[in-house]
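One structure follows; several queries about it will come next.
For this depiction, one protein chain was excluded, whereas all remaining protein chains were kept in their positions.
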Amino acid sequence: MNFFLLSVIKAAVVAFVLLTTLAYLQWVERKVIAHIQVRLGPSRVGPHGLLQPLADVIKLITKEDLIPPYANKFVYLLAPFLAVTMSLISISVIPFGAEIQVFGQPTWMQLTDLNVGLLLILAVSSMGVYGVALAGWASNNKYSLLGGLRSSAQMISYELPLSLAVASPLLLSNTLSLRQLVQTQAGSILHWNILRLPAPQIVSFIVFMIAGFAETNRVPFDLPEAENELVAGFHTEYSSMKFAAFFMAEYSNMVTVACVTVILFLGGWYPLFAVAWGSNYVPALLFGLAGAVCLFFGLNPVRKRDRITMPVFGVIFLGIAAAFLLAPVQAIFIPLFWFLAKVGLILFTFIWVRGTLPRFRYDQLMHFAWKVLFPVALVNLLVTGLLVAWFS
Amino acid sequence: MMTGVPLSWYLILSAVLFALGVAGFLFRKNIITVFMSIELMLNAVNLSFIAFSYQLQQVNGHIFTFFVMVVAAAEAAVGLAIILSVFKNRATLNVDDVNSMKY
Partner (left out) sequence: MDVILFLVFAIIAVVCGINVVVQRHPITSALSLIGVMGSLAVLYLLLGAEFIAMAQVIVYAGAIMVLFVFVIMLLNAGAEETRGKSLVAQLLGLPLLILFLAFASYFVQRFVPSSTIVHFGAFKSGTAQNIGIALFTRYLLPFEVTSVLILIAILGAIVLARKELDR
């Protein structure tokens, strides 16, 4: 019974944190892109626009919910549901951190560990195509249909290099369970699959990231929703919460891809360098630095309201930094910190690329998948296999 | 207490699905639906492979299922290409209208 209760609590916590993250990822993206383009981004609702996601959610819920008259109603309603469910399922096998003690009971920071966890993620992400394809078909709109067709062709094509790129770190780690995948990379950065001997997986990491961009329909591969060609692509006819569902699915897929990248290549929850070299003090240092910067700008305010908001944030960050120096907090949150820091870095790369690169043309996209990415991933897999066989 | 299902139920389910596949294959006119009925039959057969694999406690049935999947994938690629070219040449998907070899 205790196990059952613990599972329910874990599921609730993960769901709450994930949904909040999805909402705030949107805020982060808008802010980062704004600063890349030397703008301010959302800044009206709350301090630095921090309440903007809340306002967006209220706006989306209260908007009018339209169903186009000639749409295939069942499929039309099924599509966003499918997209969001499939993208949320895969978070259930992601390990966020090491084993911890909750009320004296040992438990993992993971909802469930499957022997075939990685395959489950691949399966669920391949089912995610239906959300987009069916949305495009059911809307009964030529732009939607074109978007849906493009996306299904694109996602099938990029699944191949993605799976091949996944296969080569598996050769090093010899397991499909995500928890064991991380455990085989225990140690500093030299033990992570990206730099691990005998076959460093840098090429496969790059291929995986590119294919991940395509799988999540992000810039530069966002052809299914290329707004200057297709209005809004497959979700042209969707409004209100159904539109929000597609939005959530996209961000949730981004989070999943980032988590899987970290688990496969970047050593999951293990720190960048050994504990003996003081890696346990890195979070305290980082948060302390952030707090100090906030306090400094609070004392020398650029804008009037910074006089109040900046010191508040500074005190919060300094509090977190102090908490990270306590032993019980360290035991639980240090692995979580490293995992989330790496995931955050990958997510920032996603946003950074969106702010930097223009969109591909459709034929370039297909050529790139089949004539560049696929052979590179295949050769990488072959070389990895040979190296692993030679040195074992 | 753990109670389970007799293995024969799985086999009967497999038979039901296979029969449905046969029915679809015989009754339907749309080439794509006919093709999907074949996939349904293959799936039904896979289920009995897995069930027998459970009974014999061997992994061989799984391997057969794996090969069936590979063949089904190859078959789907070629079959859908054939459907595409039939549609391109005759602008119909009805199996009864694709009969020019008969005359």
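Each chain carries a letter (A and B) given by its place in the written order, and its residues are counted from 1.
Everything that follows uses one rule, which is that a contact is a pair of C-beta atoms (placed from the backbone, for glycine too) under 8 Å apart; a residue touches a chain by one contact, two chains touch by 3 or more.
Since we're looking at a predicted model, the values are computed, not measured.
Within the entire complex, contacts from the absent chain reach the displayed chains A, B. Only one residue in the set A:A23, A:V84, A:L120 or A:V260 touches the chain that does not appear here, and it is A:L120. Note on the undisplayed chain: of the listed residues A:F96, A:Y130 or A:F213, the one touching it is A:Y130. Along subunit B, the points of touch with the absent chain fall at residues 2-13, 15-17, 19-21, 23-24, 26-30, 32-33, 35-37, 39-40, 43, 46-47, 50-51, 53-55, 57-60, 62-63, 65-67, 69-78, 80-85, 87, 93-94, 96.
Although one chain is not shown, part of subunit A still touches it, namely residues 72, 74-75, 78, 114-116, 119-120, 122-124, 126-127, 129-130, 133-134, 136-137, 145, 148-149, 152-153, 155-156, 159, 176.
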